Each structure stands twice: as C-alpha cells, then as structure tokens.
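Have a look at the structure below before the remarks.
With one protein chain held back, the other chains of the complex are shown just where they sit.
Moving on, here comes chain A:
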Amino acid sequence: MTATGANPTIVLVGHGMVGQRFLEALAERGLTATHRVVVLCEEPRPAYDRVQLTSYFSGKTPEDLSMTDMEFIEDHGIELYVGDPAVAVDREARRVTARSGEVFDYDVLVLATGSYPFVPPVPNKDAEGCFVYRTIEDLLAIEEYAKTRASTGAVVGGGLLGLEAAGALKGLGLDAHIVEFAPRLMPVQVDEGGGAALLRTIEDMGLSVHTGVGTQEIVVGEDGAVTGMKLSDGSELATDMVVFSAGVRPRDQLARDCGLTVGERGGITVDEQCRTVSDPHVFAIGECALAADGRVYGLVAPGYEQAETVAATIAADEAAFTGADLSTKLKLLGVDVASFGDAHGTAEDCLDVVYSDSRAGLYKKLVIGRDGTLLGGILVGDAEAYGTLKAFTGSVPPVSPESLVLPAGAGAPAQLGPTALPDEAIICSCNNVTKGTIRGAVTDHQCTTVPEVKKCTKAGTTCGSCVKVLGQLVNAELEASGVEVDKGLCGCFSQTREELYEIVLALRINTYQDLLDRYGREEARGGDGCEICKPTVGSIIASLAPTIGASGYVLDGEQAALQDTNDHFLANLQKNGSYSVVPRIPGGEIAPEKLIVIGEIARDFGLYTKITGGQRIDMFGARVEQLPLIWARLVDAGFESGHAYGKALRTVKSCVGQTWCRYGVQDSVRMAIDLELRYRGLRSPHKLKSAVSGCQRECAEAQSKDFGVIATANGWNLYVGGNGGATPRHADLLAQDLSDAELVRLIDRFLMFYIRTADRLERTSTWLERIPGGLDHVRDVVVHDSLGICDELEKLMADHVAHYRDEWSETINDPEKLARFVSFVNAPDTPDPVVAFVPERDQMKPDLPLLSIGMRPAEDVLEGSAQR
C-alpha cells in the first residue's frame, strides 16, 4: 500500500494510553482531516486504562477499562489495526511493515511502543507459574492459574505495581508475599519512614513482606512448575506462582533495529519536540522515549504531554516537552501514598519536618529549604493535604510547616483562610469552579461584585454554600489589585453588620426605615432596601428587642416585612413551595405521649417525617394554609416553636449522661434542656447549634457545635466555634471545670459578644477565625472581661431570657397574625396546585411539574393532606 498523493500519512506504532491521547490531539487540531492516520496495535484490544489495570480484579471488565471510543476512530477515518504490531521500519523508504505483512508508507512515524516488564535474569524465570503484570492478557492468565493451581503467590518487587499485584493475589484468595530487594517498600516514592508506615499497613492487611532480599532462583518441581524461590539471605520461600513486577524497561527494539539512537539504559533519544535525534520524520512518546532532560517517564501525565507536543509540532505549532513534575498521589490497596517535589531532600542544606505515627500508619514529611521554601514531601496514610502542599511547593507557605502536617486536632492545626488556598482548589464543588477561575473573573473579566462573579463563573449558583468564601476571595482579589473594597453590608448600607449593631444599640433605633433613612447610603435612603439588609437589620432588632424597645414578636408591624420567608411564615420553605415544621424538643428528650401527638399530626396532614441530626422530628410537606392548623394542635399538646426557620438557636443535643450511662459523670440531659430553654428564640447572625456530652466520650458531638459542653468529674468544659457542614472545624476549649452557674454566665457572654461582632451569616467558627486576635481575644473579652463589657453582655442576655415568648402560640391566638397564612389572597382555602406530592417509600415526596409542561391535572396527583 502506498500513501495516496494528496494526504500525507501519519503512522502510529502502539495504541496504549499515550497513543490514544495522541490520536485525540490530532483530531482536536484537525489533523485527522488533512492526514491519513494508521495505527498499529500489538495487543488484541485497542487502548485501555492501564493505570486502573488492577481494578479488573475488583469487578471491572476489559470493556470498562477501554479508553477507545470506536465511533471516534471511525468518525476521524483512523485506520486501526489491532493484534498487528509493526515488525520493521525502513527509514530510507519511509515504510513500516506490520506482522501481517501489510506495508504502510509514512510521512511521519510516531513510536509509542511503551515498555516491557523487567524480569531479573534468574534461573527458571520462564517456568510455568511465572508471570508478569502489564496487560489485561497477563491478568487473565494470572487469574486462571491462581484459581486452578495455586494457594500461595509471591510478587517480586515492592513498588507501586508490585503492591497492586500482591493485593490482587490476596484478593484471589492466595497467601500473598512481597519480595523487595530495597530495604523498604516503594523505594522510589517514599523514604525509610514512609516505608515503615506503609509496611505496617500492608502487613495489617495480611500480606507478608520480605524487604532487603533479592531473588536468586525460581525453584521448580518435577513437572517444571514453580514450587518456590531461593532468596539472597539463604532462605527459601515456598510458593505456587511468581509474579515479576520489578520495574519496566523502554520498548525500543524496533527503534534499535532501524538504527535510531537509544540511550545507554534504553529509551529512544528525542529532542524537546519529541522528535528522534536521528530522523526528523520519526517521533517517540511515552514510556519508550528518552526525553530531552535525559529521563524516561513512566507516568501517564508526562506521556500525555508528549503526545500533545508531537501533535502540535506536526501542526507546525510551537510546543516543547522539557520535563515533567513527578509528583504522584495514589491510593494503593486503600492506602494514600503521595510524593511531590524534592521528596527525598536532595537539595543542599534542606531540612525535614516529619510527623510519624506508625501505629496509625501515618507518615508525613516535608522538605524545607533554608529560607523556609517548601521543596517537596511525602505523605503516607493521609494525603488529604497533597493538593495544597503541591501548590505551595517552591514558595514559603503562609503558616509554619509543622502545622501543615499535624493531624487535625493535635496542637494547633493550620487554618488557612480562602486566600491561602492554591488556585487549583475547588471553591464551588457543585459547578467545579476553582479559585483560579474566580480570581480570573475579577482580574481578567473586570467583575467587582459577588453577583457578577457568580454570573461569570457559575460558582455559587447551585447550592450557595460557597458564597461566603466567594465574597472573601473577590474582596481579597480586589484589594490585591488596589481597588478600594467596599466592606459595607450591601448596596444600601456602607456599614458592616457589627457597626449597624452598635448604631442600633447605642441610638436605640428600633425600625428598619429609620435606620435606612438616617444611616443608609445616600442613594438608598427613602428606598425599599434589599433582600440582604432587611433580614440582617430585622435580626439585630430582634436580638436587641427588649433593650431598644422593639416588639419581641418578629412579625409585628414593620418587622414582618424584613423577615426572610422562613421567618415570615415561621416554617422552613422547601423546594416545591411547601413548608416543614419542627417543634422544639429540648435536649432531644420527649415523652411517649408527645411522640404520639407528632405522629398523629403527621398522619392526619399527610406529612413526610424525618428524624433530624439535632434530635428532633421534622415534618415536611405542609402548605401555607395548613401551618396554623398544625400548630394549633402542637401548641395544644404543649409544643412550642423549634426556630428551625430562624437564624437563631436551633437545638442543644445531649447524650443520656450520668442518669443512665455507666460512664456518665454529669447530668447532661438536664444541662442541655436548661441551655436550650435559656437561649431559645435568640436571634443571631447565623444559626446556633449546641450539645452537651455527659463524659469525655463525647457521644453528643459537642465539639462540632457553636458552643459545646463536655462533662468532667469537676464540672463542665466549654468549647466554642465548632462546626460540621461544608467546612468542618473542631471547637476550641474556652474554659474548664466550670460550675453550672459559671458555665451559663460564660455562654451568655460568648453568645452576646458573637451576636454583637459577627458578620451577617457568619457562623461562630468563621467568626473566631476572622476576628483579630481570634480565640485568645474572645477569651480575654468573655472570661477576663478585658473590654469591661461583660456586665452589659449579661444584661442583654437576661433581657432576652426574661422576654422570651413562643412565636407560634402568639400567632395562633391572634386572628390578625393568622391572616397571612393563606394560599391566595383571593382564594384563601384553595390549595396551591403547584404543591403536589407523589408516593415514595411509604411516605410522599414533592412532585414538581416541569415549567414547560405546566401543571398536572388535579386527579393525577396524590393529595398532600387529608381534607380538613
């Protein structure tokens, strides 16, 4: 076959992962349209994911592993010959001969022949029962032999693939051994300490590890099959099969045969364009190539980069492969192993920071330069910090190195704010938006506000949980570029929430309009405010209501117009426009009679019920007009509002404590009830959660709460600033061994100080991180009264406690307040037809019709509630 006149021909030898990427790069550059592309593939199947090879043993089929979309091959007119390797290259005539005898003329030849497993030259290395670990065919053969003829298996080589192979043998039910010549496992990636941590974990999995010994001979029985191995320390290991996984070598025989230059230790010598140094018409990529920096790269990412480089070079674009980062992060037999940068500390004068816990299989080492620059590191057992650390490599991290490797909770774990995150960090995980993209929106797309950045990047537009971080990033970026950042609450107020709080308290301003008209921005005065400042000011007024002479009822007069819909209807809005109802169950303690009432109400109104994480019961699917009817029955049974709808105290969880538990040292339930009843209804910048544990076992999870209490033999320990959710944070110990009275007094002060100084929607955890001086400052203020304001803080809380009234019992007893709870102003009893439900698992769930389809006919839908 000869190349047809018009289109030049590219022949690719080898269809592995790198070869496939090369084809994709050709297609992306439109080169498949202007070239004839021929692929010669030795294996019987097109390119598959060799990195995931071992997952075959966990149930993946060869088809699952395939990386080749045959439609892609056909659509681009690529001629793919599987099971037909190239056997000869005539560079003079520019012609390749395949094993089948077919001959292809080429204009460009790309060698992507990969590598072959290195088998040490020991006697009987080719005996029956000896295998390598490289292709799907190898795995099929290993599987067959292990199932029929072996009960013990040995792997030669304790590197990455060796460990995977040993794990696979064990998974096949064999007694598995690993024999590694180096004194530790994974000698290339980890150092001695990392190897020790790894060894412990691997041995715990039931694998036998022999390090520091070489294989001298494979012992065979009379039938010629493997029966054991002789090791260099003189011992013999009985085994029914041997898998060699002692590294790979570049497959450069084809290149050698046609006279291309190869390296001393193998590998086809190429320049920065991956062009062979011997022949401008021939390129080499992937594991068979000896790159311009003198290395053979055995990782897939550098191979991909080489593939892109060659495609670009063919298209006459500028591209070069000059070397790659060898950082890797792997999950090996369930163990995280990562190394990055100068992992072995080869730089002059560098120092190590090491955290090692062999018992837990943890090993973390950072290599630090004399000037504090992070040069590299090794992580075994927990590679969570890999992304951050890799990003900081080459720079001086903003916090001390040891804080980056200490486990959370030990000492003072590093708390890096969002500005310290690397550009690759995902900020919005719903839309997969990185910090770099967000920064780019500000620097390159001239976005100056969060809404603009949301629109530009889609970050924060799905669940919204990252909007706070988004704001911090946008401000930091603007400040960095010299723009003066407006720290005002919103377009209506140039003050922060804290400043507005001070104004309201000092001047006793008790209406929103008064505050807006006197202290709003010039252009906002006399206007209608916005959805940000209205609930914020509403919350400040509610927090200070008794003190500044405002009504304590959040729906009175003007206050009603300030509240978010949840506060407005004293229930939680759900996605289809229905609401959920959560009665207060203080401390999570509830008598059977009350449980029955909740059950009856849920049944009668057809509500979906779910136990919450805060030890209460949530009833979903109530329509607006049903809320008063539901609450009339709840109030009648002695329930009151649980404030699940408010930025307010939610629940105080508890364990059963001393009363029942044999470990308990205090009455945690009583304390939880006392605290919940004391702070119920307290409006704050964000929701407040709490818990009380009866002993140090911490069953109530108090350290994940805004304020958490843990019993001690001498009283109570108070923790503050904990959080679960999107950015978990363990709470900090504020004070120890407090009496009941001391505990309550300290919480009073802490909460009021938080309410006074926090930003809108700022949880105690982020507040503690943000305020100057952090925990120490807060401790100074609320424990040592450094500002002399504790009397005032306590008095404010006393006012709140004295004036608390249940919002729902006030509501159902006042016809005027009930007037808002209608579906339609002109048809108060007609249910909203959009609110419909369909059955699911013995209950029901929202049925939200698609907008374009319109509403479903009434008879199709299951009624959300019994007619009343």
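The rule we apply is simple: a residue touches a chain if its C-beta (ideal position, glycine included) is under 8 Å from a C-beta of that chain, and two chains touch if they have at least 3 such contacts; residues count from 1.
Just so it is clear, contacts and distances are computed from a predicted model.
Per the UniProt record, the absent chain's protein name among "Nitrite reductase small subunit", "3-oxoacyl-ACP synthase", "Sigma-70 family RNA polymerase sigma factor" or "L-arabinose ABC transporter permease AraH" is "Nitrite reductase small subunit". For the chain left out of this panel, the touching residue among A:68, A:201, A:327 or A:576 is A:576.
Only one of the listed residues, A:451, A:613 or A:724, touches the absent chain: A:451. From the set A:527, A:546, A:606 or A:774, the residue in touch with the chain omitted from the display is A:527, counting the whole complex.
The omitted chain makes contact with chain A at the following residues, 451, 454-455, 461, 464, 491-492, 513, 523-524, 526-531, 534-535, 558, 560-562, 564-566, 568-569, 573, 575-577, 819, 823-827, 830, 832-835, 848-851, 855.
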